[in-house]
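Of the protein chains in this complex, one is absent; all others appear in place.
We just call them A and B in the order they show up, numbering each chain from 1.
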Amino acid sequence: MTTTIDYKDLAVRLQEQFGEGFTASTDCLEVPPNLVAKAAEYIKNMLDFNYFDMVTAADYPDRFELIYRLQSLSHNVLATFKVICSRENPSVPSLANLWLGASLQEREIYDLFGIEFSGHPNLKRIVLWDDFEGYPLRKDFKGKVYGTAN
Amino acid sequence: MDWSISPDWPGNFWLRLIIIAVILIAFVMSSVIMFIWMERRVIARIQSRLGPNRAGPFGLLQAFADTIKILTKEDIVPTLADKVLFWAAPAIAFVPTLMIMAVIPLMNGLQLADLNVGVLYIAAISAVSAIGIFLSGIAGNNKYSLVGAIREIAQLISFEIPMVLALAGLVIACGSMSLSKIVEAQSIPFILLQPLGFVIFMVAILAEINRTPFDLVEADSELTCGFNTEYSGMKFALLYLTEYSEAVVGSALITAFFLGAWRGPILPGILWFTIKMFAVFMFILWLRGTLPRLRIDQSMRLAWKGLLPLSMFNLFIVSLQTVFFPDLALWISIPAYIIISVIIIILWAMFMRKERQSSNA
Partner (left out) sequence: MEIDRILSAEIESRESAGIEALRAASQHPIPDPDGWLDEQIKRNMLFTTVDAALNWARKTSLWPVTAFTACCTFEFIGASSARFDIARFGMEVLRASPRQADLLVCAGTLTWKMAPQIKRLYDQMAEPKWVIAMGACAISGGIFCDSYSVVPGYNRIVPVDVYIPGCPPRPETLLAGIETLRHKIEKESISKPR
(Lines give C-alpha, C1' and ligand atoms only; values in the text may rest on other atoms or scores of the structure.)
Protein backbone atom coordinates (compact mmCIF):
# COMPACT_ATOMS: atom_id res chain seq x y z
CA MET A 1 0.00 0.00 0.00
CA THR A 2 1.08 3.52 -0.74
CA THR A 3 2.74 5.12 2.23
CA THR A 4 3.67 8.69 2.95
CA ILE A 5 6.95 10.11 4.15
CA ASP A 6 8.02 11.61 7.41
CA TYR A 7 7.65 15.30 6.74
CA LYS A 8 9.50 16.50 9.80
CA ASP A 9 12.55 14.53 8.82
CA LEU A 10 12.36 15.85 5.27
CA ALA A 11 11.96 19.42 6.55
CA VAL A 12 15.11 19.06 8.62
CA ARG A 13 17.06 17.67 5.69
CA LEU A 14 15.94 20.36 3.31
CA GLN A 15 16.70 23.03 5.87
CA GLU A 16 20.23 21.75 6.16
CA GLN A 17 20.61 21.81 2.39
CA PHE A 18 18.95 25.00 1.31
CA GLY A 19 18.06 27.25 4.22
CA GLU A 20 15.20 28.35 6.41
CA GLY A 21 11.48 28.36 5.72
CA PHE A 22 10.43 24.72 5.55
CA THR A 23 7.50 23.99 7.82
CA ALA A 24 6.32 20.42 8.30
CA SER A 25 2.95 19.29 9.57
CA THR A 26 1.51 15.83 9.87
CA ASP A 27 0.22 15.67 6.35
CA CYS A 28 2.19 18.12 4.26
CA LEU A 29 5.41 20.04 3.89
CA GLU A 30 5.32 23.75 3.23
CA VAL A 31 8.04 25.05 0.94
CA PRO A 32 8.97 28.75 0.82
CA PRO A 33 8.41 30.28 -2.63
CA ASN A 34 12.02 31.31 -3.15
CA LEU A 35 13.33 27.77 -2.62
CA VAL A 36 10.75 25.92 -4.70
CA ALA A 37 13.00 25.25 -7.68
CA LYS A 38 15.91 23.88 -5.69
CA ALA A 39 13.73 21.84 -3.35
CA ALA A 40 11.81 20.36 -6.28
CA GLU A 41 14.98 19.31 -8.00
CA TYR A 42 16.26 17.70 -4.81
CA ILE A 43 12.99 15.88 -4.28
CA LYS A 44 12.91 14.61 -7.83
CA ASN A 45 16.49 13.52 -8.21
CA MET A 46 17.56 12.52 -4.73
CA LEU A 47 14.33 11.16 -3.35
CA ASP A 48 13.22 9.63 -6.65
CA PHE A 49 9.77 11.26 -6.81
CA ASN A 50 9.32 10.71 -10.50
CA TYR A 51 5.55 10.94 -10.90
CA PHE A 52 3.83 14.30 -10.72
CA ASP A 53 0.34 13.49 -9.52
CA MET A 54 -1.26 16.93 -9.45
CA VAL A 55 -1.02 20.58 -8.53
CA THR A 56 -4.03 22.57 -7.44
CA ALA A 57 -4.66 25.93 -5.88
CA ALA A 58 -6.75 27.15 -2.97
CA ASP A 59 -7.94 30.70 -2.54
CA TYR A 60 -7.81 32.08 1.01
CA PRO A 61 -8.66 35.69 1.96
CA ASP A 62 -5.04 36.63 2.38
CA ARG A 63 -3.06 34.19 0.27
CA PHE A 64 -3.02 31.58 -2.43
CA GLU A 65 -1.94 28.08 -1.53
CA LEU A 66 -0.58 25.74 -4.17
CA ILE A 67 -0.88 22.09 -3.22
CA TYR A 68 1.40 19.59 -4.93
CA ARG A 69 1.10 15.84 -4.75
CA LEU A 70 4.10 13.86 -5.89
CA GLN A 71 4.55 10.13 -6.07
CA SER A 72 7.51 7.83 -6.14
CA LEU A 73 6.36 4.86 -8.16
CA SER A 74 9.37 2.72 -7.41
CA HIS A 75 9.09 3.15 -3.66
CA ASN A 76 5.29 3.42 -3.61
CA VAL A 77 5.26 6.68 -1.69
CA LEU A 78 2.87 9.65 -1.97
CA ALA A 79 3.78 13.04 -0.54
CA THR A 80 2.01 16.40 -0.35
CA PHE A 81 3.70 19.78 -0.55
CA LYS A 82 2.40 23.29 -0.22
CA VAL A 83 3.62 26.63 -1.50
CA ILE A 84 2.08 29.84 -0.20
CA CYS A 85 2.10 32.96 -2.30
CA SER A 86 0.50 36.35 -1.92
CA ARG A 87 -2.65 37.48 -3.63
CA GLU A 88 -1.06 40.49 -5.29
CA ASN A 89 1.02 39.48 -8.29
CA PRO A 90 1.11 35.82 -7.42
CA SER A 91 4.11 34.19 -8.99
CA VAL A 92 5.70 30.80 -8.38
CA PRO A 93 8.54 29.04 -10.22
CA SER A 94 7.23 26.49 -12.68
CA LEU A 95 7.96 22.80 -12.29
CA ALA A 96 7.14 21.95 -15.90
CA ASN A 97 10.79 21.57 -16.79
CA LEU A 98 11.24 18.88 -14.16
CA TRP A 99 8.00 16.98 -14.53
CA LEU A 100 6.18 17.16 -17.87
CA GLY A 101 2.92 16.36 -16.13
CA ALA A 102 3.00 19.76 -14.47
CA SER A 103 2.76 21.60 -17.74
CA LEU A 104 -0.95 21.42 -18.47
CA GLN A 105 -1.98 21.59 -14.83
CA GLU A 106 -0.03 24.80 -14.29
CA ARG A 107 -1.65 26.27 -17.37
CA GLU A 108 -5.05 25.43 -15.93
CA ILE A 109 -4.20 27.12 -12.63
CA TYR A 110 -2.94 30.18 -14.50
CA ASP A 111 -6.17 30.21 -16.50
CA LEU A 112 -8.54 29.90 -13.57
CA PHE A 113 -6.64 31.54 -10.71
CA GLY A 114 -4.22 33.89 -12.37
CA ILE A 115 -1.11 32.56 -10.64
CA GLU A 116 1.91 33.12 -12.87
CA PHE A 117 4.39 30.30 -13.23
CA SER A 118 7.75 31.73 -14.15
CA GLY A 119 9.77 29.61 -16.50
CA HIS A 120 6.78 27.75 -17.94
CA PRO A 121 7.38 27.04 -21.62
CA ASN A 122 3.87 27.89 -22.81
CA LEU A 123 1.87 29.80 -20.23
CA LYS A 124 -1.46 30.71 -21.75
CA ARG A 125 -5.09 29.94 -21.18
CA ILE A 126 -6.11 26.38 -21.69
CA VAL A 127 -9.74 25.77 -20.69
CA LEU A 128 -11.09 29.23 -21.35
CA TRP A 129 -10.58 31.25 -24.48
CA ASP A 130 -7.80 33.78 -24.86
CA ASP A 131 -9.91 36.91 -24.66
CA PHE A 132 -11.64 35.91 -21.43
CA GLU A 133 -11.29 38.61 -18.82
CA GLY A 134 -10.77 37.67 -15.23
CA TYR A 135 -9.89 34.57 -13.30
CA PRO A 136 -13.09 32.70 -12.51
CA LEU A 137 -12.11 30.43 -9.65
CA ARG A 138 -11.03 33.31 -7.43
CA LYS A 139 -13.59 33.93 -4.75
CA ASP A 140 -13.93 37.57 -5.76
CA PHE A 141 -14.68 36.89 -9.42
CA LYS A 142 -17.72 38.83 -10.50
CA GLY A 143 -18.44 37.84 -14.04
CA LYS A 144 -21.51 38.31 -16.12
CA VAL A 145 -24.45 36.25 -14.98
CA TYR A 146 -25.97 34.46 -17.92
CA GLY A 147 -28.97 32.92 -16.23
CA THR A 148 -30.97 35.98 -17.17
CA ALA A 149 -31.01 37.86 -20.42
CA ASN A 150 -27.79 39.75 -19.87
CA MET B 1 -37.87 -23.02 -68.59
CA ASP B 2 -35.37 -22.43 -71.27
CA TRP B 3 -34.46 -18.80 -71.78
CA SER B 4 -32.34 -19.23 -74.88
CA ILE B 5 -33.22 -17.22 -77.94
CA SER B 6 -36.35 -18.49 -79.62
CA PRO B 7 -36.25 -17.98 -83.39
CA ASP B 8 -39.86 -16.89 -83.82
CA TRP B 9 -39.92 -14.21 -81.13
CA PRO B 10 -40.19 -10.82 -82.82
CA GLY B 11 -37.13 -8.63 -82.23
CA ASN B 12 -35.69 -11.65 -80.46
CA PHE B 13 -32.29 -10.42 -79.29
CA TRP B 14 -33.39 -7.00 -78.10
CA LEU B 15 -36.54 -8.25 -76.41
CA ARG B 16 -34.59 -10.83 -74.47
CA LEU B 17 -32.03 -8.21 -73.52
CA ILE B 18 -34.62 -5.79 -72.24
CA ILE B 19 -36.64 -8.37 -70.35
CA ILE B 20 -33.65 -9.93 -68.63
CA ALA B 21 -32.17 -6.49 -67.83
CA VAL B 22 -35.44 -5.50 -66.18
CA ILE B 23 -35.55 -8.78 -64.28
CA LEU B 24 -31.97 -8.29 -63.06
CA ILE B 25 -32.52 -4.72 -61.94
CA ALA B 26 -35.74 -5.70 -60.17
CA PHE B 27 -33.96 -8.61 -58.53
CA VAL B 28 -31.12 -6.46 -57.28
CA MET B 29 -33.37 -3.68 -56.03
CA SER B 30 -35.77 -5.94 -54.20
CA SER B 31 -32.87 -7.88 -52.73
CA VAL B 32 -31.38 -4.62 -51.52
CA ILE B 33 -34.63 -3.68 -49.81
CA MET B 34 -34.86 -7.10 -48.18
CA PHE B 35 -31.22 -6.97 -47.18
CA ILE B 36 -31.63 -3.60 -45.50
CA TRP B 37 -34.53 -4.94 -43.50
CA MET B 38 -32.71 -8.17 -42.68
CA GLU B 39 -29.63 -6.32 -41.59
CA ARG B 40 -31.45 -4.10 -39.14
CA ARG B 41 -33.61 -6.86 -37.68
CA VAL B 42 -31.08 -9.69 -37.60
CA ILE B 43 -28.29 -7.64 -36.09
CA ALA B 44 -30.72 -6.28 -33.54
CA ARG B 45 -31.74 -9.81 -32.60
CA ILE B 46 -28.10 -10.84 -32.33
CA GLN B 47 -27.61 -7.93 -29.93
CA SER B 48 -30.71 -9.05 -28.03
CA ARG B 49 -32.86 -6.09 -28.87
CA LEU B 50 -35.65 -5.56 -31.37
CA GLY B 51 -35.00 -3.86 -34.63
CA PRO B 52 -37.29 -1.45 -36.41
CA ASN B 53 -40.83 -2.63 -35.83
CA ARG B 54 -42.93 0.51 -36.08
CA ALA B 55 -42.75 1.04 -39.81
CA GLY B 56 -45.30 -1.41 -41.10
CA PRO B 57 -45.70 -5.00 -39.95
CA PHE B 58 -42.39 -6.26 -38.54
CA GLY B 59 -40.74 -3.08 -39.75
CA LEU B 60 -40.83 -4.17 -43.36
CA LEU B 61 -41.39 -0.65 -44.65
CA GLN B 62 -38.34 0.77 -42.87
CA ALA B 63 -36.17 0.62 -45.98
CA PHE B 64 -38.79 2.49 -47.96
CA ALA B 65 -39.00 5.19 -45.30
CA ASP B 66 -35.22 5.53 -45.31
CA THR B 67 -35.14 5.83 -49.07
CA ILE B 68 -37.91 8.40 -49.34
CA LYS B 69 -36.37 10.43 -46.56
CA ILE B 70 -32.89 10.44 -48.07
CA LEU B 71 -34.21 11.38 -51.49
CA THR B 72 -36.03 14.42 -50.14
CA LYS B 73 -33.10 15.81 -48.17
CA GLU B 74 -31.26 18.89 -49.25
CA ASP B 75 -28.42 18.17 -51.63
CA ILE B 76 -25.32 19.96 -50.35
CA VAL B 77 -22.25 20.41 -52.51
CA PRO B 78 -19.26 21.87 -50.65
CA THR B 79 -17.82 25.03 -52.17
CA LEU B 80 -14.32 23.71 -52.65
CA ALA B 81 -15.35 20.29 -53.87
CA ASP B 82 -14.51 19.11 -57.36
CA LYS B 83 -17.95 19.48 -58.90
CA VAL B 84 -17.68 16.96 -61.70
CA LEU B 85 -16.11 14.23 -59.59
CA PHE B 86 -18.51 14.93 -56.76
CA TRP B 87 -21.44 14.41 -59.06
CA ALA B 88 -20.03 11.44 -60.94
CA ALA B 89 -18.41 9.41 -58.19
CA PRO B 90 -21.54 7.80 -56.71
CA ALA B 91 -22.60 6.70 -60.17
CA ILE B 92 -19.16 5.27 -60.87
CA ALA B 93 -19.45 3.38 -57.61
CA PHE B 94 -22.90 1.97 -58.26
CA VAL B 95 -23.00 0.96 -61.91
CA PRO B 96 -20.28 -1.76 -61.78
CA THR B 97 -22.29 -3.74 -59.26
CA LEU B 98 -25.12 -4.06 -61.75
CA MET B 99 -22.61 -4.87 -64.44
CA ILE B 100 -21.34 -7.82 -62.43
CA MET B 101 -24.89 -9.12 -62.02
CA ALA B 102 -25.12 -9.27 -65.78
CA VAL B 103 -23.02 -12.42 -66.00
CA ILE B 104 -24.44 -14.30 -63.02
CA PRO B 105 -26.97 -16.97 -64.01
CA LEU B 106 -30.11 -16.66 -61.96
CA MET B 107 -31.69 -19.65 -63.65
CA ASN B 108 -30.67 -22.01 -66.38
CA GLY B 109 -30.01 -19.52 -69.18
CA LEU B 110 -31.36 -16.46 -67.31
CA GLN B 111 -28.14 -14.58 -67.78
CA LEU B 112 -27.84 -11.26 -69.50
CA ALA B 113 -24.58 -12.14 -71.23
CA ASP B 114 -23.01 -15.56 -71.25
CA LEU B 115 -19.42 -14.39 -71.66
CA ASN B 116 -16.87 -17.12 -72.05
CA VAL B 117 -14.46 -14.98 -70.01
CA GLY B 118 -16.96 -14.35 -67.23
CA VAL B 119 -14.48 -14.74 -64.36
CA LEU B 120 -12.02 -12.32 -65.91
CA TYR B 121 -14.82 -9.82 -66.48
CA ILE B 122 -15.90 -10.06 -62.85
CA ALA B 123 -12.38 -9.55 -61.54
CA ALA B 124 -11.94 -6.49 -63.74
CA ILE B 125 -15.27 -4.80 -63.03
CA SER B 126 -15.15 -5.29 -59.29
CA ALA B 127 -12.19 -2.96 -59.17
CA VAL B 128 -14.06 -0.14 -60.90
CA SER B 129 -16.57 0.10 -58.09
CA ALA B 130 -13.79 0.75 -55.65
CA ILE B 131 -12.51 3.49 -57.92
CA GLY B 132 -15.89 5.14 -57.55
CA ILE B 133 -15.61 4.98 -53.78
CA PHE B 134 -12.09 6.37 -53.92
CA LEU B 135 -13.21 9.27 -56.11
CA SER B 136 -16.07 10.08 -53.80
CA GLY B 137 -13.61 10.26 -50.95
CA ILE B 138 -11.38 12.67 -52.84
CA ALA B 139 -14.03 14.85 -54.39
CA GLY B 140 -15.43 16.17 -51.14
CA ASN B 141 -12.31 18.13 -50.18
CA ASN B 142 -12.45 16.67 -46.68
CA LYS B 143 -9.48 15.16 -44.91
CA TYR B 144 -11.49 12.40 -43.29
CA SER B 145 -12.96 11.24 -46.57
CA LEU B 146 -9.51 11.30 -48.10
CA VAL B 147 -8.13 9.03 -45.41
CA GLY B 148 -11.13 6.73 -45.84
CA ALA B 149 -10.56 6.65 -49.59
CA ILE B 150 -6.87 5.84 -49.17
CA ARG B 151 -7.67 2.98 -46.83
CA GLU B 152 -10.26 1.71 -49.26
CA ILE B 153 -7.83 1.53 -52.15
CA ALA B 154 -5.17 -0.13 -50.01
CA GLN B 155 -7.64 -2.75 -48.82
CA LEU B 156 -9.07 -3.33 -52.26
CA ILE B 157 -5.74 -3.93 -53.91
CA SER B 158 -4.61 -6.19 -51.11
CA PHE B 159 -7.63 -8.46 -51.29
CA GLU B 160 -8.05 -8.49 -55.04
CA ILE B 161 -5.18 -10.91 -55.60
CA PRO B 162 -6.26 -13.70 -53.23
CA MET B 163 -9.79 -13.38 -54.59
CA VAL B 164 -8.65 -13.87 -58.15
CA LEU B 165 -6.35 -16.74 -57.22
CA ALA B 166 -9.20 -18.51 -55.44
CA LEU B 167 -11.25 -18.12 -58.60
CA ALA B 168 -8.32 -19.44 -60.60
CA GLY B 169 -8.60 -22.65 -58.62
CA LEU B 170 -12.23 -22.91 -59.75
CA VAL B 171 -11.34 -22.25 -63.34
CA ILE B 172 -8.71 -24.98 -63.30
CA ALA B 173 -11.17 -27.43 -61.80
CA CYS B 174 -13.83 -26.80 -64.39
CA GLY B 175 -11.72 -25.91 -67.38
CA SER B 176 -13.74 -22.85 -68.37
CA MET B 177 -14.08 -19.24 -67.29
CA SER B 178 -17.69 -18.99 -68.30
CA LEU B 179 -20.04 -18.75 -65.35
CA SER B 180 -22.72 -20.92 -66.85
CA LYS B 181 -20.20 -23.74 -67.35
CA ILE B 182 -18.93 -23.32 -63.81
CA VAL B 183 -22.47 -23.66 -62.50
CA GLU B 184 -23.12 -26.62 -64.79
CA ALA B 185 -20.02 -28.38 -63.45
CA GLN B 186 -21.30 -28.17 -59.89
CA SER B 187 -23.11 -31.44 -59.50
CA ILE B 188 -21.39 -31.40 -56.13
CA PRO B 189 -21.13 -27.76 -54.98
CA PHE B 190 -17.59 -26.45 -55.03
CA ILE B 191 -17.77 -25.53 -51.38
CA LEU B 192 -17.18 -29.21 -50.69
CA LEU B 193 -14.72 -29.79 -53.49
CA GLN B 194 -12.57 -26.72 -52.73
CA PRO B 195 -13.13 -25.65 -49.14
CA LEU B 196 -9.91 -23.68 -48.90
CA GLY B 197 -10.83 -21.72 -51.99
CA PHE B 198 -14.22 -21.01 -50.46
CA VAL B 199 -12.71 -19.67 -47.25
CA ILE B 200 -10.27 -17.46 -49.13
CA PHE B 201 -12.93 -16.17 -51.47
CA MET B 202 -15.36 -15.49 -48.64
CA VAL B 203 -12.84 -13.43 -46.68
CA ALA B 204 -11.72 -11.57 -49.80
CA ILE B 205 -15.28 -10.76 -50.80
CA LEU B 206 -16.00 -9.46 -47.30
CA ALA B 207 -13.10 -7.08 -47.71
CA GLU B 208 -14.10 -6.06 -51.21
CA ILE B 209 -17.62 -5.13 -50.14
CA ASN B 210 -16.40 -3.36 -46.98
CA ARG B 211 -18.35 -5.37 -44.47
CA THR B 212 -17.34 -6.05 -40.93
CA PRO B 213 -14.73 -7.05 -39.95
CA PHE B 214 -13.22 -5.04 -42.79
CA ASP B 215 -15.45 -1.97 -42.66
CA LEU B 216 -12.70 0.33 -41.44
CA VAL B 217 -13.36 2.41 -44.53
CA GLU B 218 -16.41 3.89 -42.87
CA ALA B 219 -15.48 3.39 -39.25
CA ASP B 220 -17.66 5.80 -37.35
CA SER B 221 -15.43 6.41 -34.42
CA GLU B 222 -12.38 7.04 -36.55
CA LEU B 223 -13.43 8.63 -39.73
CA THR B 224 -16.88 10.25 -39.43
CA CYS B 225 -18.33 8.10 -42.20
CA GLY B 226 -15.21 7.91 -44.33
CA PHE B 227 -15.75 8.39 -48.02
CA ASN B 228 -19.39 9.43 -47.81
CA THR B 229 -18.89 12.21 -45.26
CA GLU B 230 -19.68 15.07 -47.61
CA TYR B 231 -22.64 13.50 -49.39
CA SER B 232 -26.30 14.16 -48.63
CA GLY B 233 -29.53 13.73 -50.51
CA MET B 234 -29.71 11.79 -53.73
CA LYS B 235 -25.96 11.21 -54.09
CA PHE B 236 -25.83 9.76 -50.60
CA ALA B 237 -28.80 7.57 -51.46
CA LEU B 238 -26.77 6.21 -54.36
CA LEU B 239 -23.77 5.49 -52.12
CA TYR B 240 -26.00 3.86 -49.49
CA LEU B 241 -27.53 1.78 -52.25
CA THR B 242 -24.06 0.88 -53.52
CA GLU B 243 -23.08 -0.49 -50.14
CA TYR B 244 -26.04 -2.87 -50.10
CA SER B 245 -25.98 -3.78 -53.76
CA GLU B 246 -22.33 -4.72 -53.34
CA ALA B 247 -23.47 -7.02 -50.55
CA VAL B 248 -26.11 -8.47 -52.89
CA VAL B 249 -23.58 -9.01 -55.64
CA GLY B 250 -21.01 -10.46 -53.26
CA SER B 251 -23.51 -12.98 -51.95
CA ALA B 252 -24.61 -13.74 -55.51
CA LEU B 253 -21.00 -14.40 -56.53
CA ILE B 254 -20.47 -16.77 -53.64
CA THR B 255 -23.61 -18.72 -54.47
CA ALA B 256 -22.75 -18.81 -58.14
CA PHE B 257 -19.20 -20.00 -57.66
CA PHE B 258 -19.37 -22.21 -54.63
CA LEU B 259 -22.91 -23.20 -53.85
CA GLY B 260 -24.20 -24.10 -57.30
CA ALA B 261 -26.32 -21.12 -58.19
CA TRP B 262 -29.71 -22.40 -59.21
CA ARG B 263 -29.23 -26.10 -58.80
CA GLY B 264 -31.62 -27.82 -56.50
CA PRO B 265 -34.21 -30.57 -56.48
CA ILE B 266 -37.79 -29.41 -56.49
CA LEU B 267 -38.14 -25.64 -56.47
CA PRO B 268 -37.57 -23.49 -59.56
CA GLY B 269 -33.98 -22.33 -60.05
CA ILE B 270 -34.43 -18.70 -59.17
CA LEU B 271 -35.96 -19.63 -55.83
CA TRP B 272 -32.96 -21.76 -54.98
CA PHE B 273 -30.70 -18.93 -55.99
CA THR B 274 -32.54 -16.54 -53.72
CA ILE B 275 -32.50 -18.97 -50.79
CA LYS B 276 -28.78 -19.57 -51.12
CA MET B 277 -28.05 -15.89 -51.52
CA PHE B 278 -30.01 -15.04 -48.40
CA ALA B 279 -28.25 -17.81 -46.49
CA VAL B 280 -24.88 -16.36 -47.45
CA PHE B 281 -26.04 -12.91 -46.42
CA MET B 282 -27.24 -14.25 -43.06
CA PHE B 283 -23.74 -15.58 -42.53
CA ILE B 284 -22.30 -12.17 -43.41
CA LEU B 285 -24.69 -10.53 -40.94
CA TRP B 286 -23.71 -13.04 -38.31
CA LEU B 287 -20.11 -11.98 -38.78
CA ARG B 288 -21.12 -8.34 -38.53
CA GLY B 289 -22.97 -8.85 -35.29
CA THR B 290 -20.16 -10.80 -33.71
CA LEU B 291 -16.75 -9.66 -34.81
CA PRO B 292 -14.96 -6.41 -34.00
CA ARG B 293 -13.37 -4.37 -36.67
CA LEU B 294 -9.83 -4.88 -37.89
CA ARG B 295 -7.34 -2.06 -38.15
CA ILE B 296 -5.99 -1.21 -41.56
CA ASP B 297 -2.57 -2.68 -40.86
CA GLN B 298 -4.09 -5.86 -39.45
CA SER B 299 -6.30 -6.33 -42.48
CA MET B 300 -3.46 -5.73 -44.91
CA ARG B 301 -1.29 -8.18 -43.02
CA LEU B 302 -4.09 -10.73 -43.28
CA ALA B 303 -4.28 -10.19 -47.03
CA TRP B 304 -0.62 -10.26 -47.89
CA LYS B 305 0.77 -12.67 -45.34
CA GLY B 306 -2.25 -14.86 -44.71
CA LEU B 307 -4.55 -15.09 -47.69
CA LEU B 308 -2.06 -14.79 -50.53
CA PRO B 309 0.10 -17.77 -49.53
CA LEU B 310 -3.01 -19.78 -48.71
CA SER B 311 -4.45 -19.05 -52.11
CA MET B 312 -1.23 -20.20 -53.70
CA PHE B 313 -1.40 -23.45 -51.74
CA ASN B 314 -4.97 -23.80 -52.91
CA LEU B 315 -3.94 -23.34 -56.52
CA PHE B 316 -1.16 -25.86 -56.12
CA ILE B 317 -3.41 -28.50 -54.63
CA VAL B 318 -6.15 -27.97 -57.19
CA SER B 319 -3.63 -28.25 -59.99
CA LEU B 320 -2.22 -31.45 -58.50
CA GLN B 321 -5.66 -32.91 -58.23
CA THR B 322 -6.66 -31.96 -61.73
CA VAL B 323 -3.51 -33.27 -63.34
CA PHE B 324 -2.74 -36.40 -61.35
CA PHE B 325 -6.03 -37.47 -59.77
CA PRO B 326 -8.82 -36.34 -62.05
CA ASP B 327 -11.03 -39.33 -61.41
CA LEU B 328 -10.62 -39.66 -57.68
CA ALA B 329 -13.78 -40.92 -56.05
CA LEU B 330 -15.70 -38.29 -54.18
CA TRP B 331 -15.76 -40.07 -50.87
CA ILE B 332 -11.97 -39.86 -50.84
CA SER B 333 -11.33 -36.47 -52.34
CA ILE B 334 -13.79 -34.39 -50.30
CA PRO B 335 -12.65 -35.44 -46.81
CA ALA B 336 -9.03 -35.49 -47.95
CA TYR B 337 -9.19 -31.96 -49.20
CA ILE B 338 -11.02 -30.73 -46.13
CA ILE B 339 -8.42 -32.28 -43.87
CA ILE B 340 -5.58 -30.91 -45.98
CA SER B 341 -7.14 -27.42 -45.91
CA VAL B 342 -7.56 -27.45 -42.14
CA ILE B 343 -3.99 -28.63 -41.67
CA ILE B 344 -2.62 -25.98 -44.03
CA ILE B 345 -4.57 -23.20 -42.34
CA ILE B 346 -3.48 -24.25 -38.87
CA LEU B 347 0.16 -24.68 -39.85
CA TRP B 348 0.28 -21.39 -41.68
CA ALA B 349 -1.36 -19.55 -38.79
CA MET B 350 1.15 -21.04 -36.38
CA PHE B 351 4.00 -20.10 -38.68
CA MET B 352 2.78 -16.51 -39.01
CA ARG B 353 2.29 -16.19 -35.29
CA LYS B 354 5.79 -17.41 -34.58
CA GLU B 355 7.22 -15.06 -37.15
CA ARG B 356 5.31 -12.12 -35.76
CA GLN B 357 6.41 -12.87 -32.21
CA SER B 358 10.00 -13.15 -33.27
CA SER B 359 9.81 -9.90 -35.18
CA ASN B 360 8.15 -8.12 -32.24
CA ALA B 361 10.72 -9.41 -29.75
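We take it that contacts are C-beta pairs under 8 Å (C-beta built on N, C-alpha and C of every residue); 3 or more make two chains touch, one makes a residue touch a chain.
Quick caveat: nothing in here was measured; it's all calculated off a predicted structure.
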Listed residues B:Phe94, B:Phe159, B:Phe214 or B:Tyr231, member touching the removed chain: B:Tyr231
For chain B, the residues touching the chain missing from this view: 40, 44, 47-55, 59, 61-62, 64-70, 72-76, 220-221, 223-225, 228-233, 236
Where the missing chain touches chain A, by residue: 122, 124, 127-132, 134, 136, 141, 143-147, 149-150
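Just so we're on the same page, only the chains that are shown with their structure count from here on.
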Distance between chain centroids, defined by C-alpha means - chain A, chain B (Å): 60
